[in-house]
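And now, chain A:
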Amino acid sequence: ASKSLKIAVISDFSGPYRDIGGPTSVACVHQALADFGAKDKGYDVTVLQGDHQESPAVGTALAQRFYDQGVDLVIDVPNSAIGIAIEGVAHDKNRAYINTNSASSEITGKFCNAQTVHWTYDTYMLSHSTGGAMVKGGGKKWFFITADYAFGHLLHDQTAAVVKQMGGQEMGNVNFPFPQTTDFSSFLIQAQSSGADVLGLASAGKDTVNLVKQAHQFGINKTMKIAGLLVFINDVHGMGLDIAQGLTLTESFYWNMNDRTRAFMARVKPRTPNNYPSMGQAGCYSGVLHFMKAVEAMNNMADVKNGAAVVAQMKKMPTDDDAYGKASIREDGRFMCNAYLFRVKTPAESKGPWDYYDLLATTPADQAFMPMAAEGCPLIKT
Partner candidate 1 sequence: MSEYILQARGLSKGFRGFMAVQDVDLSVEKDSIHALIGPNGAGKTTCFNLLSKFLAPSSGSISFEGEDITSLSPAAVARRGMVRSFQISAVFGHMTALENVRIALARARGGNFDFWRGERVLTQYNDRAHELLYDVGLSDSVDVPAAELSYGRKRALEIATTLALDPRLMLLDEPTAGMTESDVARIVALIRQIRGGRTILMVEHNLSVVSGLSDRITVLARGRVLAEGDYESVSANEAVVTAYLGSDHADA
Partner candidate 2 sequence: MLEVSGLNAWYDESHVLHGMSFEVREGECVTLLGRNGAGKSTTLKSIMGLIQKRTGSVRFRGAELIAARPDIVGRAGIAFCPEDRGIFAGLSVAENLMLPPVVAPGGMSVADIHVLFPNLAERAKSPGTKLSGGEQQMLAIARILRTGAKLLLLDEPTEGLAPVIVQQIGQMIIEIKRRGFTVLLVEQNFRFASKLADRHYLVEHGQVVDMIPNHELPARAEGLHRRLGI
Partner candidate 3 sequence: MFGFTRAQAIGFVVMLVVLIIAPFIAYPIFVMQVMCFALFAMGANLLMGYTGLLSLGQAAYFGMGGYIAGYSVQTLHLTPEVGILLGGLVGGAIGVVFGWLSIRRQTIYFAMVTLALAQLVEFFAVQDTSFTGGENGIQNIHRGRLFGALPLGHDLQMYWLVLAVFLIGFIFVHRVIHSPFGQVVKAIRENENRAISLGYKVEQYKWIIFILAAVLAGVAGAMKALVMGIATLSDVSNSTSGIVVLMVLVGGIGTVYGPLIGAAIIIAMQYYLAGFSDWVTVIQGVIFIACVLAFRRGIIGELGAKLKLSL
């Protein structure tokens, strides 16, 4: 009999995070199945998709229904509040869950469980890569503009801690209301008059885009370095290089890094011609591929319904794929990849479509993520 599996992509298909998740994530999942050779190996895999509409209520309901319908793996899920909510559902239903697109480091911290793997990035990694590397590069005095919600605060707190720890200084911080703010000029001139030399943007998506754009209008990019604490290549694309140039940011994947990533890009491009995958979407690729390998290794379809068992199997095996290279999954469910600090190219430097980044620094995986002892993950006996 054919071995049937169901994978559900729960993501934002219609709202602000569509470009960093959504259809491109689905494309990456399909790519992973193709690269794995699912069909040839006798698997009948159905890929479902659901739009969480940026509401935890809708997201949880979706996840519950998907799992109740026999879905074996839920993947993607941008928006930490929803990401965390679904983590609880995965636990209750004992099914596998790979989050590739929520930032909160609490997914493998206090909310950590045996059914969940957190792929790609988290706030700790972003703050250490961007914060640490920039202070090292001389950006000591920081001013933060923070989205006033849990994700923004986490990002700000962790980055500020890194900055201080490395000998830098926090000159100020403003919290702007999320998500209602569209005009940031007021916060920007507060930053301008603070005497800081780095502007840290603890925000995401369109807020960051607006912040960078307006900083440009006030000429702040000439007097301060702008650090986007969570910026995706899709955001840079939306800003245009004219405005984004010089921005410093961290991603754990960039399509134009090496031959393997370019090979992956070449394969996936027909599935998503207008939107190149960012780290979260590449994470969907990497995560599904690894999941399939684990299923194959278990060689018992009944066990796949046991989320804890599948995830345990995934943790046992090292990962290797074109997008992320060789890596592994830690006991707490943390996917251990390198963090790359990039600077956005000027329009003149850019050689082709989506050729946007210069690599500045690499933080190796073991330094990029919070040590397990500090996390408070209930799975880890200390």
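The set was built so that all candidates are chains of the complex that A comes from, given by their letters.
Everything below uses one rule, namely that a contact is a pair of C-beta atoms (placed from the backbone, for glycine too) under 8 Å apart; a residue touches a chain by one contact, two chains touch by 3 or more; residues count from 1.
Remember, it's a predicted structure, so these values are computed and weren't measured experimentally.
Q: For chain A in this complex, which listed candidate touches it: 1, 2 or 3?
A: Contact with chain A is made by candidate 3.
Q: Once bound in the complex, which stretches of chain A touch candidate 3?
A: Of all residues in chain A, those touching candidate 3 are 11, 13-14, 22-23, 48-58, 60-62, 64-65, 68, 80-81, 84-85, 88-89, 91-92, 111, 148-150.
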